[in-house]
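Below are the structure tokens for one structure; questions will follow.
Here the complex is missing a single protein chain, while all its other protein chains stay put.
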């Protein structure tokens, strides 16, 4: 049983993260799930991108046991698998410490929707999962990070906001594939930068008018979308 | 009847936008009008710049019907054609979500003239078209975006400010050709960045003295201009 | 009588400005004086850097008459020659609209000495020449820009601060040669960026302690300097 295609997609998504300059050294990791086979391919822990090879990608099952690979998987693996187990809609996950998104995480503020660049991709604010209690931190930390994210979404669909920032930490993004989750990581960083600039220029600015949020999100998403070539 | 030359100019202007790093993924679009033929060439919707070819450029008439091309035109096409129909002085239009200009849009503040870099290209502030009413958003949104821009200029000539920011959205720039509209998009981003920095450094700074605005604008524009080689 | 060597040095200094990313399009110009011959070599007006050739550099005398060259000299030529006529210590001048230095110009604030990066190159604040009166603007504007700079230095030597920002406009820097003036333009932009960041982080920060200003400036400049290899 071979995972070569899955590994290649995850390898390429990880390298795209490097190519888009969203990571410094070994920061960041991308994974993709194969739900039929019940496995996740993920970057190994602490391997620099310039040395990474397709075959270094680690295969784990959804309970975090290594299925194939000579390296330890990313130390954030349990956060990835937790999200895959709870959100069946998602196929790939990206974790970065990209500069502006991480600054919002450190400021511990959800990123408000201030414009159509945001509304084109995210319906409503980008939530900020709160800092864990001491008890949770002392427990199974990476697993609990997944739980914090799921809890802060509540009934909200992960499709409406394919991204979250974790207070005091950094962002996670997702999508139908590893590649799509990286795409959302790039967009998040740009959205976070624009929101930073707008907020420091005009601290009192409120969120975008709801009718405009609806208009932009729905012209790109849903059954009446008319952006692009596929509709 | 062939539009090959028009398509090539619009293709090259779109690629210049990418080259100047003013776009992320498929954000942004450039068009040019051929008034003799009554047509507009514009980027297709949702096609990444790295895949774009000359022949992918779409030709529409001024009422937005496709004349030639296998793709849907940009979802912002109606804004472009609205501007061409109302401003006969302009030949090309660029729309981007460039970072600093979009931040001003999100802050919903017209960009004041704070220095000669601004006054060299724009006579007076760069206007901020207001957010539409719910009623207009629910109507023909992209057409109404054009109307918001025209309305906010009132009697002011589009030559005096070859650029506008739309509140909650992003900038549009124009010029005598597609290439010139991209040139103005690059200048707007630089002007917007300088104004952001000056305003956050010194929030009370007022606009540039009118005599200096006149001096710089008129040494580059109008019958007594003495900048460059063409006078 | 040939000016080929002088033209080449000025050409290379102009291209270095482009290489260091201090200019957008045709912004900026560099000149160098040959005091023995009584001439100044300067960039032609409005020629893009990618098209500039050695032979396009214009030679003018110190009263601004063209001595050699097929193009109009920079529209800022009179500012350059005014400075050369009044400051015999300087051999080259650079004018840019570099982003952070121009932001300080627009904020109309002299750049305070906040750290040793500044003190290593400039002794005391980087002065801000005030906006001209309406009367001066209406006069010989570029000549008066030179006069504003000279006046704001008063008795202070142009060697102590090889740079100035002009309120509402942008910086000028100088040095013993065109190359050295570009070197100072690069340093000014970095100093201006650091000062912007420090001031927005801590608005109440005062200037660097005088003893530290003296220490850093004098370890690089003057008879007891011990930095580098030439002492």
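Structure notes:
Note that the chains are named A, B and C in the order they appear, and that numbering of residues resets to 1 at the start of each chain.
Rule of thumb we're sticking to: a residue touches a chain if its C-beta (ideal position, glycine included) is under 8 Å from a C-beta of that chain, and two chains touch if they have at least 3 such contacts.
Being a predicted model, the structure only gives us computed values, none of them experimental.
Partners of the chain left out, restricted to shown chains and counted across the full complex, are A, C. Residue A:47 is the one among A:10, A:33 or A:47 that touches the chain not shown.
Checked against the full complex, the one of A:107, A:152 or A:211 touching the unshown chain is A:107. Interface residues of chain C facing the missing partner chain: 114-117, 183, 186-187, 190, 193-195, 197-198, 200-202, 205, 208-209, 211-212, 215, 219, 226-230.
Counting over the whole complex, chain A has residues 24-27, 44-47, 71-72, 75, 97, 99-100, 102-109, 131-132, 134, 137-138, 141, 168-170, 196, 199-200 touching the chain that is not drawn.
In this section, only the chains that are shown with their structure count from here on.
In the contact between chain B and chain C, the residue numbers used by both copies make up under half of all numbers at that interface. Inter-chain centre distance (chain B to chain C, centres taken as mean C-alpha positions): 33 Å. Centre-to-centre, using mean CA coordinates, chain A is 46 Å away from chain C.
Counting partners per residue, chain A has no residue that reaches two or more other chains.
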